[in-house]
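My questions will all concern the structure given below.
Left out: one protein chain. Kept in place: all the others.
For chain A:
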Amino acid sequence: MVSMDDYGKFETAWCPGCGNFGILKAIKQALVNLGRSPHEVFIASGIGQSSKLPHYLKCNAFNGLHGRSLPPATGAKIANHELTVLAVTGDGDCYGEGGNHFLHTVRRNPDITMIVHDNQIYGLTKGQASPTSEMGMKTKVQTHGVFNMPLNPLSMAISLDCSFVSRGYAGNIPHLTKLIEKAIQHKGLSLVDVLQPCVSFNKLNTFKWYSERVYEMEETGYELNDRVKAFEKSLEWGDRIPLGVFYMNEKPSFENHLDVLIQGPLYKNVPKTELVNELIDGFV
């Protein structure tokens, strides 16, 4: 039996009251509920306060570069598809610096759970706008208020036909835990965009602001594979902000199309180097 204690306790570099704590707890709880041992879990992360998360629980981790959590996560999944692979990232990391990887990883559809700490601000660099900041939000850089249209991660993912699209809230840990469990169990790329208040720099999207708006979608009112309906739902933002699974599309994962993985993890394959002589014959 795996327990929360197996995932350990660590000191963190996060601000007191940060939404990241809720996400960390939900990830640990989801892994425990699914019976995953720490050594079976691999987390890739980028840069930002979110991306320090793998240091705060016991697991295999690759804390890489800003915006680049998805490529190493994909590489690791290809090398050893028996690992439970998570990519933990933030809105700046994933939708800004790593935007191109986001687009193409959705297209590639590896069996990875992508958890985005979406606090609509750059926390680590002390409060600049992020790709999801609301229009008009004033910062030390965006002194006249944000002019750039905020990116809607859910609509974008649905438009790309991402195979699992969901939204959680760092202030609702039980709900977020269930969401992460479903995302991990889903075969293919799963997006869990987590609304995460930044207590130090985002004075607009606070716990209070979210708590007054978020609601759990008990039943979405449409089949989860209805892309158009899901897109419509993803546009709901304002007085009411829906949480839950927006879209699900059962399609083969990237690893599925790699025949070589049927016999076992790639890294365990003994390379057929002796066949090189046959190739060389062709040049003689």
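Keep in mind that, in the parts below, a residue touches a chain if its C-beta (ideal position, glycine included) is under 8 Å from a C-beta of that chain, and two chains touch if they have at least 3 such contacts; residues count from 1.
We adopt the following convention: contacts and distances are computed from a predicted model.
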item	value
Complex member absent from the view - protein name from UniProt, among "Methylmalonyl-CoA mutase", "2-oxoglutarate synthase subunit KorA", "Branched-chain amino acid ABC transporter permease" or "Substrate-binding protein"	"2-oxoglutarate synthase subunit KorA"
Omitted-chain contact residue, chosen from A:42, A:201 or A:246	A:42
Option from A:15, A:103, A:199 or A:224 whose C-beta touches the chain left out	A:103
Residues of chain A in contact with the chain not shown	13, 37-40, 42, 44, 47, 52, 54-55, 58-65, 68, 70-80, 82-83, 100-101, 103-104, 108, 258-260, 265-269, 271-277, 279-280, 283-284
